[in-house]
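Attaching a single structure in structure tokens format; questions to follow.
The other protein chains are all here in position, but one chain of the complex has been omitted.
Order of writing sets the labels: A and B. Residues in every chain begin at 1.
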Amino acid sequence: MITATASIPESAQERMVAPSRFGDVIFRWLTLVMAFSVLVLVILVGWQLWRNSSLAIHKFGFHFLNTSKWDPVAEEFGALPFIYGTLISSLIALVIAVPLSIATAVFLTELAPMWIRQPLVSLIEMLAAIPSVILGLWGVFVMVPFLRLAVFPWLKKTLGFLPLFTGPIYGVSMLAGGIIVAIMILPIITSVSREILRSVPDLQREAAYGLGATRWEVTRIAVLSYAKNGLFGAVVLGLGRALGETMAVTMVIGNTPQIVASLFAPGYTLASVIANEFTEATTDVYLSALFEVGLVLFGVTIAVNLIAQLLVKTFVNTSAGAVQ
Amino acid sequence: MRESFYRWRKIKSGLVSALCLLCAVLVIAPLGLVFFHLLREGASAVNWSFFTNLPKPVGEIGGGMANAIVGTFELLGIAALIGVPTGVLGGVYLAEYGSVRVNWLLRFICDILNGVPSIIWGIVVYGLIVVPVKSFSALAGGVALGFIMIPLIVRMSEEVLLLVPNGYREAALALGIARWKMTLHIVLKTALKGLVTGVLLALARVAGETAPLLFTAFGNRFWNHNLHDPIAALPLQIFAYAISPYDDWHRQAWAGALVLVSMTFLVNVAVRFLTRSRSAALAK
Partner (left out) sequence: MKNVMEHESTISADTAALHAMTDAEQSPAIAFEVNDLSVWYGQKQTIFNTTIDIPAQSVTAIIGPSGCGKSTFLRCLNRMHELVPTARHEGSIRLFGEDLYAPKIDPCVVRRRIGMVFQKSNPFPTMSIAENVIVGLRLNGVRDRAYLDERMEKALRMAALWDEVKNDLNRPGISLSGGQQQRLCIARAVAVEPEIILMDEPCSALDPIATAKVEELIYELKKQYTIVIVTHNMQQAGRCSDYTAFFYLGRLIEFAKTEKIFTNPSQKQTEDYITGRFG
């Protein structure tokens, strides 16, 4: 019983080239190096920022963070107005964006009829795809005039007894910056919250429905209270984005380094001072101070993102575990 | 009594649903408003000369953004050269080789990097390339965008590669094919459509980035095809015109914005179309 292939002088087995471990080893190392390039990137960013800001760190020390004089001519640099501006604009953004985003996420996962969900999600993704500079353009030419002419005077008239809504109205202002940042972080908070709510096990909902609860009661009792840690993570993630928003804010916040109570007054943020002054920084100390502003911004966003990722990941993992 | 209490609960549930709907509408509203104004302000200035002419100096009416449009594509080309191979191969490591612990760490780092403000990438690349070379350059701008793409593409390609059923890997290995050839010829080829989709999305995302280009590509009023000289980019040009005091430049900024948004949206829509047919094929 000679096999059919015996008539061919060379069998297929012999024609195939001998395998070599070489290709596997090289390919594995290549992909490993590429994968670890993200670690290299983190280190690279930290190192560049640290190295280039060492002059300013040396000269101003801790006072860089708690003095508010920013005077390039006298070479005196304190970043407090920018830290203040970043925090306040982000806070305004969160106050506006968090309720809207979470309500939208609840609507998308719990309340909306099925046919409307996917189109809505697509629209929110489209909002996320609008470049920051274009939102800034819209902010400068559409939103700011509208705020100046309609919204701010009304706020001043009705809530003027609060120090937040006093003083002259320019249009470009801390409040305008906060609103534009809010628009920018709406999609991310909405989509992460939606993911969080979707990972709530159905058992939770069924149990509440079983007790005769209405749709909203199910959402409130079974879903929202279960998901609150994860939702908090989504909010912190939004905060991380808000802190680093650059172009749109730069275009509407007014770019004035000052600390005043009124939200109608112009402000300045960490990111926008870099964007505005970096190419004008003529002296080494000035440039170094701007790098230190970058270092502060980097440190804060890394810390905030770290917390947010841990919150979100822990939540998604534990509730996925609960399903199994 | 009991009956009316239940009715009140039903009404409350309905009210909250309506409130949530209102919130959803408010979230979507800026999208509609931005689009409306883009079309109203920008459409009239988008004409043939916008795509073919260089920017005119102050005071002269007309001109276009031809150099900025081409510059954006050149920057994206450099970014893709850096970001795509690194990102895809990194994703291959996560999907095909990495251990649970290493993968967790790398994914975590990617997610953190994706949260780094884009302006930071600008000053980092400024320190890394612009300072030693002593010149703003197209190369620096492309590198900055490429760095932003890497973590995006690593995460995306890992996800796409994990969608490839294990049966294909086993079938290839059972034929005595070496693992690296299996990965290149079977796994990557099977996932090609998804990878292309992800890369396009990442490109669309960085195409609109302005902050990382401010101190790297810097912008240029003229044509430049030299890697070592500053280059124009659409977002940079929009920014420069938007903060200028001239009405004609404002019109140009709107036109540029309309073109930029149309490009990114076209990619997004095309990709959505692609992914739909892909998930349909996988579901089958």
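Everything below uses one rule, namely that a contact is a pair of C-beta atoms (placed from the backbone, for glycine too) under 8 Å apart; a residue touches a chain by one contact, two chains touch by 3 or more.
Values in this document were obtained by computation on a predicted structure and should not be read as measured data.
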{"item": "Chains shown that the absent chain touches, full complex", "value": "A, B"}
{"item": "Contact partner of the left-out chain, one of B:Arg9, B:Lys56 or B:Lys181", "value": "B:Lys181"}
{"item": "For subunit A, residues in touch with the removed chain", "value": "1-5, 11-13, 15-19, 21"}
{"item": "Contact footprint on subunit B, counting only the chain that is left out", "value": "99, 165, 167-178, 181-182, 185-186, 189-190, 192"}
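Keep this in mind: only the chains that are shown with their structure count from here on.
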{"item": "Rounded Å distance between subunit A and subunit B, as computed from the means of their C-alpha atoms", "value": "15"}
{"item": "Parts of subunit B lying in touch with subunit A, wherever the complex brings them together", "value": "9-10, 12-13, 16-17, 19-21, 23-24, 26-28, 30-31, 33-34, 37-38, 41, 85-87, 89-94, 96-98, 106, 108-113, 115-124, 126-128, 147, 150-151, 154, 176, 178-181, 183-184, 204-205, 207-211, 214-215, 218, 235, 238-239, 242-243, 250, 253-254, 257, 260-261, 264-265, 268, 272"}
{"item": "List of subunit A residues in touch with subunit B within their complex", "value": "16, 19-20, 23-24, 26-28, 30-32, 34-39, 41-42, 44-45, 48-49, 51-52, 99-101, 103-104, 106-108, 111-112, 120, 122-127, 129-138, 140-142, 183, 186-187, 190, 214-217, 219, 237, 240-241, 243-247, 251, 271, 274-275, 278-279, 290-291, 294, 297-298, 301-302, 304-306, 308-309, 313"}
